[in-house]
Every structure is written in C-alpha cells, then in structure tokens.
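Apart from one protein chain that is not included, each protein chain of the complex appears where it belongs.
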Amino acid sequence: MPESAWGWLIITYLFLAGAGAGAFISAVACDLLAPDWSRSLARAGSLAAGPLVAIGTACLVLDLEAGLWEPWRQIYLVGNLRSMIAWGVIILSVFIPIAFIYAAALNEITFVGRIAKKYLLHLEIVGSVLAVATAGYTGVLIAVINGVPFWNTSLMPVLFMASAMSTGLAVAMIGAAIIDIRTIKTLSNFALGHVIFLAVEGLVLGLLIFISLTRSAEAAASAQTLISGNLSPYFWSLVVVVGILIPFVLSIVEYYEYGEMPKYLVVGADLLVLVGGMSLRALIIYSGQPPQIV
Amino acid sequence: MHGITRRKFLIGSAAGSASLLAASYVNFDAWASREKIQGEVKVTPTLCDACGNWCAIKVHTRGGRIWKAEGIPLAGNNRGRMCAKGHGFLHEVYNPDRIKSPLKRVGPNKFEPISWEQAYKEIGTKVRAISEKYGPGSLFWVSHPQANVQLTQRFMQALKSPNVFSHGSTCFMPRNIGWWLTVGQAKPSMDFENSRMIVLVGRNPAGGMNLGHLRSMTKGRDRGAKVVVIDPRYSEAASMANQWIRIRPGTDLALMLALANVMISEGIYQKEFVEEFTEGFDEFAEEVKKYTPEWAAEKTDVSKQTIVTLAHELAAAAPRAIIHRGYHGAMGTQYKNSLQLVRAVGCVTGLLGNFNQRGGMFFSPKPKLGALDKDAHPNPPRVPGPMADGTGDMERYPLVPRGQGMTQAIPELAIEGKLKAGFVYHTNPLRTVPNPARVIEGYKKLELLVGFDYVLSETASVCHYILPESFYLERDDVIYTNQSVKTKQVSIRQPTIKPMYDTKPLLEILSGMAEHLGIGQYFNFTLDEMNRASLKPVGVTLEQLRKEGVVDLGHEWKPGPPRFNTPSGKLEFVSSILRDYDLPAVPTWEEPLVSPDPKDPHSFRMIHGKQAYHTHTRTCNQPYLMAITTINDAARVWIHPDRAKALGLKDGECMTISSSVGSGRARCRISEGIHPDCIFVPSAYGVFSRHLTHAKKDGGQGGFGFGISYNDFLPTYFSPVLGHAMVNEIVVKVEKTYA
Partner (left out) sequence: MPRYGIAIDTTKCIGCHACRVACQNQNDLPVHEEFNRIVERERGVFPSFSKEFVPLQCNHCKDAPCERVCPTGATYTSDEGVVLVNTKTCVGCKYCIEACPYKMRTMDHGKGIVVKCRMCIELVREGGTPACVSTCPTQVRIFGDLDDPTSEISRFIAEHRAQPLRADLNTGPRIYYKRS
C-alpha cells in the first residue's frame, strides 16, 4: 500500500507552526498575567513565534512542487474555502505578520514597534485567537481526512493543541534562559504549565490510541503500528518517555523545588518536550493508513 | 525566502478569489494541448511484434514519435485487444540499448560499428570460404519463424544448406505433430464462443497470451460455458475459470486416457461421429480399458470423482465441448510424454465428436497467397536430404519437419564440428535454449556467427557480426495470414515511423549479403514486389492493405461434416503414420522422463510458465513491463506452504535451487495455488547479457543479472521421437538459503 504522500517537510511544518503558536500564547499569557518576573519569557516567546511559524510555512511551501517552481500558482491556494489548507493559508497570512509586529511591539524594536506598542492589547487578543487557530488547525488539517481513519477524529486537534502549547512553552522557556539566564529560577512558575499541558497531551494521546483500537480496522492498524508495530520503538521512547514522562516528572520537581533544580535539567526538560512534539507529529503522519479497499 | 512567501500569501489571499473563477474554467486543456505542443497525431495500422502472435494494431504517433496503440477489432487473432507487452514494447523503439548500426565484434563483449557494405563483404567472403571448405551443410539459419521465414528459406536454399532451424523444439513441437498425426492439421482452431464446456490442459492463454482465445473464451463463459483449468498451478486462466483441477505435473496423459476410459465404458461418446469420421476406435477402446479412473487418480493426484465428473460433464456438453489444442505447456515441449498427450487429447476430442461442429474445433480458412513470377525471379533449387540434426532423416527424426529441426542441437553439432557458420535471426538461443553453459560453448565454437537483433542480447553478444534489422515499428514485412480465424484475412506490417538509426529490413539485408555470396540472382526483387505478387490472387491491393492493416476476405467457416487431412481422411485414433514408423500408434501411458523423489523434502520438479506482461526473456529489460514485476514482486518462485514449511521457508525468503546442470537463487512465493510436487518459475527472467541495462536506469529492476531462468537447470535433451527439449523434465534440489 502506498506510503504517506507527506514527508519531513510537512511534519516540520506541523511542528513549527504549533510551537510558534504556542510560544505566542505563552508570551501573551506572561505579559498579561505575570508581567514582572517573566519579562524574559514573554520576550522570548514573542520573538520566537513569528520566525518559527514563518519557517514552518516555508517548509510547507518547499513541499509544494508545482507551487515552488511556479510560485504564481500559490495565489490559487485560497481557491477553495472548503479546504483546510486554504484556511491555513489565510490564518497564516494574517498570523505571521501579527506575530512579527507583536514581537516588535513587546520588545520595542524600530519605529514599527514603538507605534504598535500602543495597540499591544489589541495585538495580544487578535494574535491569541489566530495562534489558537494556527495550532488547532494543524490538527484539523489531518483530522478532516477520512481517507486516513486514524487521523479522522476530533481528538486530533485537541492533541495538536495540547502539544502546541507544551512545545510553545518549551520554546519560550529555552528562549528566556538564553535571553537572561538569571531568570531561570522564576521559570519554575511556568513548570506548572508543562505539567498541565503534558498531562492533557498524555491523556488525549492515550484516549486516541484506545479509541482507535476499537473504532475501525484501519485506525486500529495505525494505533497498533505505534504501540506494538514497527514504529513502536520510536513511539514509546521518543513520544511517551522522552516527550511526555520525563519532562512531566521533571516539571513537577521543578515546580515544587522552586528554583532548586539544576539549570541544565530545566532547559533539558524543555528540549525533551520539543523532541517529543516533533516525534509525535512524525509518528502520527507515518502511522496513518488508508482504509482496506479490497 | 519566507518574506517572499509571506508576500505571495498576502497577495494570494487578495487575488485568490478573483483568480479562482478564472482557474476553474481552464480545466484539462493542458493535457489536450500537449497534443498540439507535440505535433500532429497520425495513425498507422500494422502488426505488433512484441510476441509471436503478431496482433493487428493501430499505432498512434504524435509529432513523429510513437505514442500509443490499440487493437484492430476486425483482426481474428486479437479482435481489437492488445496486451501489456504490446503496449510496453512500443517504448523499446526508444531503448537506449538499441543497436544503431552494423557491428563487428573485436574482442570479448567489444564491438565496433562498421558500414553495411563492409559487413556484407566480410560476411560474404567468410561464408563462401567456410562453405567451400566444409560444404554448405555446415551453414545454418535459426530463427523464431514468422512470415519472413519465406525469405530466410530462400536464402539458405540459395546457399545450398538444408539447415533452417526454428525454436519449435523448445516451444510447441509435440503439439503440432500430435494434432497433425491425429487430425491432419497442426493447429486446429476452437469455437469457444459457442461452446458449453472449455477445458485447458496445461495451456494458460491468460499468461501465454492469446487475445483472440481470451475474447472468445470470455464470450463462451458469459453465455454459460463452464471453464475448467487443468494445471499444477492456479494459473491466471484459473482465476477466470469455474474449476481448477490441480494435477500432478507430467501426468495429464493419464487423466486423458481415463477420460476416454469413462466415456467409452459408459458409452457416452458421440457414437455417430466416431462411426463416420474416425479410424481405429476399437483398438483405442481396447487400449484405454486399463486406464481406469482409479488408476489415473493414483498417477495424477486428482480424485477419481473429479475425473469421472469431468468425463460426464464433457460428454453432456458434447459436441459443444472443447479441450484447448495446447501450445507450450504440457502439450508442448515440456514432457517426454507430451506427444502421447496431444494424441490422447485428439482422441478424446474425437469421442466428443466436436470437429467442425458449432462450439467445437475446426480448421480455419486460410487465404492462398500468390508468389513471385518464377521466370523473372527464379526460386533457388530445393536442397535435398536431412538436416544436420537428423531432421527428415527416416532413420532418426522422420516426423520433424524440415525448417524446424531442433534448436538445442545447434550447439551440440557445433561442438562436434558439423556446423561451422550460422545466422541467428530474431531469436536468442543463448537464453531461451536449455543448458546455457553448453549452448554458449557450442555457439562460441562456430567460425562465423551472424546475428540479427535490435539489442545486444546474450546471443548477439557472442556473434561476430550483428546486423540490426529495423524495428517492427520501422519496417515492412511479408504479407501475413494468421489473423484468419473464422474468416480469411490478410494483414501487413509497415513502418509507423522512419528508422531511428542505420538499420534495414530483412530483405534488404539478405539482398545485400546475397550480392557478395554470388546468389544475387535469387534476390532481384523488392518487398513491395513480393507482397503485390502475394496479394494478387486474393484481390486486395497493397495500397488498400496498407490503409486498412487487415482486410477480411470472407469465406466464413461453417459447421458441417469434417474432413481430415490424414492418410485415412479420418480422425485417427490409431495413427497410421506412427504405425508405419513402428511407434506406439494408439495413445499409451508413458511415464515422465524424471520425477522428484517423494521421500526427499528437498526434491521438486521445476515447472515454468509465461506471465502476461513478459515475452520469453526479451522484455526483462523493458522498464514499463519490469515495473509490473517489481510492483507485484512477481519474479518469485512458487512453492506449496507445506513443502515450504518443511524447508523452514517463510514467504519471500531466498531459496537455493540446484540441478545436475546448474544452480541459482530465488525468493519464494508461498502459495496454495501450486501442487506440492513442484516449484513454479516465471519464465521471463534470468537475463545475463551485460549490455541490457536500460531497465535499471531510474532505479528500476531488470535486465542484466535479474532473476533466474528454468533453462539454467535443464539438461540438454532430445525426446525419442521428435527430439524436443522436454523442458519440464527437471528435478531440482531446493534448500533455504542461509545468508
């Protein structure tokens, strides 16, 4: 049977768009809820969001074949509004500039930033809606495909959303540590976010596998390749252990041991979340199987 | 990069909706306009040459390039259809491995282009010298005979050599001789569409393609005929049949004799037909008394009940019941007992009384073509005497027709020093004749070998000179009549494009050589002149035939009392000719030459067969056709699950196969669709010419080094009466390959 038509470029795109959107939301949350001790995290999240989503989008464009060699064809991309890609293009086209402007505003970069700063709250509200749309849409993109029963469930956007939030937060936290290593102590507050997002992600993933096993033969076959088939080594190690369990435990420790945990473990946990997020998307794409036709 | 992209997206969202409207109206014209881009479409009727069926097709060119083809509905032998090989072989005209000019071998596997003139001159000089030194009987010609055989016969006759060989001894010989002995004609036709029962005995027209047979079998089946396939293997034909009878290989003769036994003992044969149109019934009836269904069940591994039921069903459907006349499988050159088998099938057909009956067998009306004017274009004198292999020698192979001979005898005769120089036309004995080590040794002994091919096949690779005939899409050939099935038809092959390279049609090459051989006077005509002369009596002009490709001359076959061209004028249960030569004159049980050891888990008979998308081994380098092999992993060797288990084999694992003459490795396909006694080798692979590399380009598979061939395991045999190669008389040892 044919393999997935999508490869690493799309997987990377799904990952970066999610992480970028998550980083944006993390930044907004910091800026609004915890303005003082989390400046560096808000700054890092806002600075990362635009580029990540843009690079992800570039991956998407690189994966277009005719659209890459004859770029004018890309104007057709919004030709059919029943298509999630069309909506994705629209969302991204608006979100990417807003994310950049937001970064400029929050960090007061150039005159654009100074002007935009006046509308910071507006940018945060509109941007957050678009970020949620971006993150959720990466899940919806595949969830609407009934050609792959495993993907074809409303759990998919929830899973992608949860993963986008945790990877976005991880990006913001790593960024914050880079901007100002001294703030690393205060980052412990945000470990609670990881605890929650990873818990949700784990639960939804578990539910997805469980439901898939009973839903249809093809969905079950996909789930099976993940839990016991040829993709299972990667699934258990990279997604479950590395991407969810270890960072989950580390985040709990981090939260309760406020500021006491070694720095490399704090950053390490975030890096593991990123590895897990990317692996999750790769494995979901690669485990997708079409219906048995004959 | 992403900046540009972003802008594009922004523009996109604005311009998108507007362009959408425009876009959805452009629809498919990019595909349609391709035609305009690539030029004018031209349609030329001609004959396919991707296999020996020579189906009538219409070739479409676009801007002077071959594009596609379709069958011509009028043609009796393909009725508008075309097979995968036919479609795929069109691409061969652009195969980069093609020979582009005459070549001279200047070292092992090393060739140098030369001019036609030089080739003619050097070949002429050498052939003359050899003929003078060793006599003209040391010269031979071997080909896959088609209509062009008229020309090659003429050429060899002019050279005073009787040695014109065909591939028949590895293909169909017992089938032809068996029917000829029994009903007076080598290839009786079959009215499947009106039949009520169709039985295939070791014939798989769905793999060893015959499009016309498939069409008419389908029609019969649609009208309710029962189709029964008797084969050790669930063949492709079995998948469209009603019943598969899994027979032990090499034992069909026992089954046929038992059918006769049941029909005669129960008195359910067509008595009037037997009375009126057959000869020797009593003797036959006496002989088959001992071949009871119980006895046959033991031999064939087919249950007694199945045998009896088959006899009843055939009898009930008679005379609208047909056993296929056979070709290569079982009734062809596969077994020592194949001749007896064909005779037995002929006799059962006699019991069914189906000859010249609706839904039965019949003799196709064939147009009688004219000939060149003998005064202006004299025929060379007939060469008397037998061929070098004993063909036509009353003491040795009296039944084998001159012009066929035994292709596997050529290397043996070369080793013995009896053949010294030869021409190999449109055939590839190094690959298609058993026991290649021996064949190579023999062909290499020749002082001169001249090949005609379009690529450097295994055989061409050892020739001293290779004369590239223009490809079938580029040349004219002799008028052909094999499209005639129920009516008389004539057809023609003609160029669809100009020759791509410095190549020539056969007649031109022969004329060129003839000049230098001092036999130019026998080749003082053009192909058009010859074809016009052929067409004259049938009242069709060359121009008309060129325009239509196939012309139907009417004279439709009508059921009626049969007339047999045998010595007795009847269907011969007892063959008077066989009796004259002191050979078993009524079909008699005969064991296969060799059989696997039932106690040895490693011992198997090796059987083989065609796949519908390959022709012999010559398509193994054709990318479109090899892609089918790859997708379906179809070069694997079939083995029964129980036997595989005993050998520790899992599906797809590699086996080491060996026989007394060779060994090889192949991956297995474990299937319930094969008799446990045998393994089945698809016969299209095992190409070993280093020059065949095209299929490997673009990461494909095929060509040099791909797969195995049954010939690698098969000793050189000559069957007692016909000298055929007995190509399924192979016992091999099969083992699981460890690393």
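Lettered A and B in written order, each chain numbered from 1.
As a working rule, a residue touches a chain if its C-beta (ideal position, glycine included) is under 8 Å from a C-beta of that chain, and two chains touch if they have at least 3 such contacts.
Predicted model only: the values in this text are computed from it and were never measured.
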Chains on display which the left-out chain touches in the complete complex: A, B
Options A:L41, A:A58, A:I142 or A:I209, residue touching the unrepresented chain: A:I142
Listed residues B:R203, B:K226 or B:R246, member touching the removed chain: B:R246
Residue, one of B:W54, B:F172 or B:Y234, that touches the chain absent here: B:Y234
Touch with the omitted chain, as defined above, among B:Y613, B:F680 or B:Y710: B:Y613
Touch with the omitted chain, as defined above, among A:L68, A:V112 or A:L265: A:L68
Interface with the unshown chain - residue positions in chain A: 1-2, 4-6, 60, 63-70, 73-74, 76-80, 82-86, 89, 141-142, 144-148, 288, 290-291, 293-294
Residues in chain B touching the chain absent from view: 20, 23-24, 26-28, 30-32, 34, 67-71, 80-84, 86-88, 90, 206-207, 209, 211, 214-215, 217-218, 221, 234, 236-240, 244, 246, 612-613, 623-625, 627-628, 631-632, 671-673, 698, 700
